[in-house]
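The structure under discussion appears below in the form of structure tokens.
Every protein chain but one is kept in place in this view of the complex.
So that you can tell them apart, the chains are marked A, B and C in the order they are listed, and the count of residues begins at 1 in each.
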Amino acid sequence: MASELIAIVAGVGPGTGASVARRFAKTYPVVLLARKRENFESLADEINMSGGKAIGISTDVSSKDSLANALSAIKKEFGDSVCAAAAIFNASGGFLRKPFLEIDPSVFEQSLNVSALGGILFSQTFLPLLLKGKEQGEHPPTLIFTGATASVKSSAQMASFSTGKWALRALSQSLAKEFGPQGVHVAHAIIDGVIDIPRTKEWLKGLGPEAKLSSDGIANDYWYLHTQPTTNFTWELDTRPAVEKW
Amino acid sequence: MASELIAIVAGVGPGTGASVARRFAKTYPVVLLARKRENFESLADEINMSGGKAIGISTDVSSKDSLANALSAIKKEFGDSVCAAAAIFNASGGFLRKPFLEIDPSVFEQSLNVSALGGILFSQTFLPLLLKGKEQGEHPPTLIFTGATASVKSSAQMASFSTGKWALRALSQSLAKEFGPQGVHVAHAIIDGVIDIPRTKEWLKGLGPEAKLSSDGIANDYWYLHTQPTTNFTWELDTRPAVEKW
Amino acid sequence: MASELIAIVAGVGPGTGASVARRFAKTYPVVLLARKRENFESLADEINMSGGKAIGISTDVSSKDSLANALSAIKKEFGDSVCAAAAIFNASGGFLRKPFLEIDPSVFEQSLNVSALGGILFSQTFLPLLLKGKEQGEHPPTLIFTGATASVKSSAQMASFSTGKWALRALSQSLAKEFGPQGVHVAHAIIDGVIDIPRTKEWLKGLGPEAKLSSDGIANDYWYLHTQPTTNFTWELDTRPAVEKW
Partner (left out) sequence: MASELIAIVAGVGPGTGASVARRFAKTYPVVLLARKRENFESLADEINMSGGKAIGISTDVSSKDSLANALSAIKKEFGDSVCAAAAIFNASGGFLRKPFLEIDPSVFEQSLNVSALGGILFSQTFLPLLLKGKEQGEHPPTLIFTGATASVKSSAQMASFSTGKWALRALSQSLAKEFGPQGVHVAHAIIDGVIDIPRTKEWLKGLGPEAKLSSDGIANDYWYLHTQPTTNFTWELDTRPAVEKW
């Protein structure tokens, strides 16, 4: 029996994560990881009802044990020989934009635990499935990290976000260099702008309908990265609305 | 009559330029610019014979007058209302890798004239056609610059190449910020590795068949950039073989 | 009574930390923070016996409580109105250079705890003393972070070091932008090369006596940064031996 080839998406809120899951679900069964069930349940239902296959697993990416449980659940569902075609780390810790001295250390800690340590634990958990996926699929197995403006620029009062995001970018660059030669494509996307989701509906209205990033557009970028052959791996791309100031 | 929508490619040697021309010729008539006729003649024939349309114009991108002549020839061929869907600047000045004090100033001058000033003159010549192309095509008009490892890293003895390439990257970033809000997608690609062309056949042989960049893969990247919607413009991506050390 | 103006150095091993402590001790009483007493005892003795003043406090920078204890000890020694002329964060978590999948998650965690969270907690603890130091001294109060090659480049198998170092650099940039306008000079130094200490005695021998960084030279750089006026703050400088390949 051929091994099942799946895509794993961590961090499936209403924006990038959901769009990426829908996009990869056109080709692969997808595993949706989020701490809260309400973040993946309706998305899983939607995918399952529209001809795809999705399972959601309540997972805390900052916990090694929680990720081990997720892996067990994946193997239970798809068999021990399951392989990964793609793993997308889209999780981010919460953060506060306010004066540095007014932020409780736990905010920084939690942000580092999710964005940085979470990225590390996610990679350690699923890289073995990606390495096994090498000969299985049409495209090289792909590990993608979602970055932000704050991955390359650290503004005043933004340290509780940027510290984790810079660490995650460092992780992705190191992994790209280590696992590229082993056939796994590791990439990092700098999402530079506001994503168009219900919560941001009222933002940037004066700039017209195209002032916000389309999360489906981001999902297309991720899918494109996934389709690149081993002769042409992109580590990093940025993406922003045409009207964005930068 | 609808305006004709073309793609213009400057610098069509055997690698990236030719592949990009072939890729864009699947959708648009292409204009091939190179100083020497032998660099575009057989490519134009090949495209014309395989169902596409191509014309070659002998052009020196470091000369304003030569570019003005190219523009006249384009208008003669495609009409005064011709618009551009894409313009790709793939030209580079020659350079020497040897001790700085042994390089004749003319080498630096020629490199700056082609890579930096050439990029400027090319952009000034064809941005008006791209701006006009906005409402015409399926995709936002796109101006792409070919960069290299030396666009972001300036090694010893490489200044005659890197000075022009850093200048070109500066140009592309400034134009992306100025013309993005006007609907033109400006992008820069960092080609980080050896491209697989006849001249490099014997290079990196020990690293296996995938140690070199596929120029068709690069062309796919450029085409993908061209298809991004105005909500999701990538300014820069890098690309390299999976096995590349970086 | 004028407030006492001190310098605080976290991470005082045999290299940069010790040299920096000696350099700042020429002008200020210095507080030496390290987890292990043996890392600061002989240095404190040396400074005290050569006409300076130093106290060592056993401190774990990754612990908020430990830093609070250090602050109490400082106030006990120098009075509640103590101010800081300089605070230098030179601590680093341990790391392993080996395949990513063979590294225990605790290594990454400890590295992030010291390099990233440690830098955050150190800054939250001592920025209030620096802010108070503004009108007291000859030079603007200065907060300096020690970075490394791995602060800007993340090599294969180096993620357990680079993730923390990139996060620390993000912290320093954000703090520079927030606290510069408040009169505190925040800087980051990229130490790019091997430092000449007993442990590295046999390294790079073939490259001659000047192939390694002098830690006293680094201390001079830090002191120079400290002396810059508010009209001329440097955020970042790199430093390496003349013969270093980079």
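Things worth noting here:
By definition in this document, a residue touches a chain if its C-beta (ideal position, glycine included) is under 8 Å from a C-beta of that chain, and two chains touch if they have at least 3 such contacts.
Keep in mind it's a predicted model, so treat the numbers as computed, not measured.
Although one chain is omitted from the display, it touches the following shown chains in the full assembly: B, C. Shown as candidates are B:R22, B:R35, B:K165 or B:H185; the residue that touches the absent chain is B:K165.
Seen across the whole complex, the unshown chain contacts subunit B at 64, 99-101, 105, 108-109, 112, 116-117, 120-121, 123-124, 127-128, 150, 153-159, 162-171, 173-175, 177-179. In the full complex, the hidden chain is touched by subunit C at residues 140, 177, 180-181, 183, 185, 196, 210, 212-214, 217-218, 220-221, 224, 228-246.
As a working rule, only the chains that are shown with their structure count from here on.
With steps allowed only between chains in touch, the distance from subunit B over to subunit C comes to 2. At the interface between subunit A and subunit B, two copies of one sequence, more than half of the residue numbers in use are shared by both copies. A summary of chain positions shows that the Cα centroid lying nearest the centre of all protein Cα atoms is that of chain A.
Subunit C has its Cα centroid 46 Å from the Cα centroid of subunit B.
Subunit B has no residue in contact with two or more other chains.
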